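== subunit A ==
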Amino acid sequence: MTRPLIQYFLALVLAPLLPGIINRVKAFFGGRRGVPILQLYFDLYKLVHKTPVYSRTTTWLFRAGPVIGLAAMLCVLALLPFGGRPSFLSFEGDLILLVYLLGVARLATVLAALDTGSSFEGMGASREVQFAVFAEPAFFLALAALARGGGGLSLSGIFSNLTPAAWLTASPVLTLVTASLFIVFLAENSRVPVDDPNTHLELTMIHEVMVLDHSGPDLAFIFYGAALKLWALGSLIACVILPRHYGSWLVDSGAFILAMFFIAAAVGVVESVMGRLRLLKVPYLLMTALTFSILALIFQAGR
Partner candidate 1 sequence: MTTLAELIIVAVILLNLSLAASGSLATCIRLAAAQGVIAALLPLLAGHGVPSGTIVFCCAVILLKGAIFPWLLTRARVKANVSRDAEPVIGYPASIILCLGAFAASSWLGTRLPLPETARVAWIVPASLSTIFTGFLLLTTRGKAITQVLGYLVIENGIYIFGLALFVEQPLMVEMAILLDVFVAVFVMGITIFHISREFDHIDTAELSQLGDWYPKQSGGEK
Partner candidate 2 sequence: MLLMLIPLLSGLAAFLISDDRCRRILLLAVAGIHLALTIAALVVRPEMLPGEWFGLDSLGLLFLGVTSVLFMGASVYAVKYLALEKRDPGEDSDEGFIFNNEPEPVFTGCLLLFLAAMTAVTASRHLGILWAAVEATTLLSAPLIYFHRHKRSLEATWKYLLICSVGIAMALMGNLFLGAAGLRSGLALDLGSLLSNAMSLDQAWLKAAFLFLFVGYGTKMGLAPFHTWLPDAHSESPAVVSALLSGALLNCAFLGILRVAQVCAAAGLAGFTGDILILFGILSLMTAAFFILAQKDYKRMLAYSSIEHMGILSLGVGLGGGAVYGALLNAVSHSLTKAGLFFVSGLILAAYKTKQISEVRGLIRRVPRTAVLWMTGFFLITGTPPSGIFLGKFMILKAAVSGRHYAAAAAYLFFLTVVFAGMGRIFLDMTLGEAAALNEAEKPFKASRQMLIPAACFFACVVLLGLYMPAWLNDIISGARDLIIGGTV
Partner candidate 3 sequence: MLLAVVSAGILVFSAALSLSLGRDPQKASAAGAAGAVIAAIIGLIPTVKILLYPAIETISFPCSLPTGSFTLVLDPLSAIFLLPVFILTAAAALYGLDYLKPMAGKKPLGTAWAMFNLLSAAMVLVLLSADAVPFLMGWETMAAASFALVVLEHEKPQVRKAGLIYLVAGGSGALFLLFMFSLLASPSGSVAFSSFLRPTGALASAVFICAVLGFGLKAGFIPLHIWLPEAHPAAPSHVSAVMSGVMIKMGIYGLLRVLVILGAPKEWWGWLLIVIGAVSAVAGVLFALAQHDLKRLLAWSSIENVGIITMGIGLGVLGQARSIPSLAALGYGGALLHVINHAFFKGLLFMSAGSVLHAAGTAELEALGGLLKKMPFTAFFFFFGSAAACALPPLNGFTGEFLIYLGAFNNIGPSSKAALPALIVITSLAATGALAVAAFAKAGGSVFLGEPRADSAEGPHDAGTMMKVAMAALAMLCAIIGLCSPFLIKPLAAAITPLAVSYPLLDAGVNMLYVSAGALTLIALILCVWALRSALSRGLPPVRGVTWDCGYAAPTARMQYGASAFTQPLTDFFQPLLRKARSYPAIAEYFPGTASFSTEARAVFYNHLYSPAGAQIKRLAFRYTWLQHGRLQFYILYIVIALIALLVWKL
């Protein structure tokens, strides 16, 4: 029982590191020194001490949004396996709960954004829900493709069932699943090519524009929640690309954390080598992910 808890807190602590890594990689490609790798920690520390500013339009819903969002993310983390090892809340069918917890976070954020009555935040909210419509089935089918490999309906079951041998036997399936998951990962965390976190042209933003009005601790919660989401979805990919094969828990965890950092780096590379897609094109990107998942399922059936 202690290990799952340790894993959990490890995740909580390490999550804000990922954005830092991403920025560093981008800076490297841009030939800059870049912000310190712990920048997000500093930001969070600063924000929780700031006085929040609220629009007169907003209501309790606006304040509840970040709270619920963060809580949902924490709950998601409690479901996720860590290095293929079960977390303390994992059960048969937790992957369904996982997806719907993401939904909780989404609804909370969107409603909070709409509560401000700002046209920009409405715009962002609209795009958020639109892309989710395409991302969610892709995500579900990717998980289904994994679940088809056996190992029951719990994420930890699936991943502990996933061995290096699987990569030898079913590499096409796993590659496709990874690709699909990676696209969903980018979309859900609103990274390039779906969204550009550090542009300042609000018209093109999705996630950033939804939180324009948040400030102080609320903003801190949102940033932290985003980091956790990054970690959560990333850890799924990590579990796929890094089947568990060492005996000891320490080695596994270490390898897993390294894999997470690697994924962050990969995101950084993607963000530096390509630009944002036109918003109209984003659904097609997500449909590509859906296609990948379906193909994976078909190949799975072929085996």
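Here is how the candidates were picked: all candidates are chains of the complex that A comes from, given by their letters.
The rule is short, and it goes like this: contacts are C-beta pairs under 8 Å (C-beta built on N, C-alpha and C of every residue); 3 or more make two chains touch, one makes a residue touch a chain; residues count from 1.
Small disclaimer: the values here were computed from a predicted structure and weren't measured.
As listed, 1, 2 or 3 are all part of this complex, and the one touching subunit A is 3.
Put simply, subunit A touches candidate 3 in their complex at residues 48, 50-59, 61, 63-64, 66-68, 70-72, 74-75, 78-79, 89, 91-97, 99-101, 103-104, 106-107, 110-111, 114-123, 125-127, 129-130, 132-133, 135-137, 139-141, 144, 147-148, 150, 153, 202, 212-213, 216-218, 221, 279, 283, 297, 300-301, 303.
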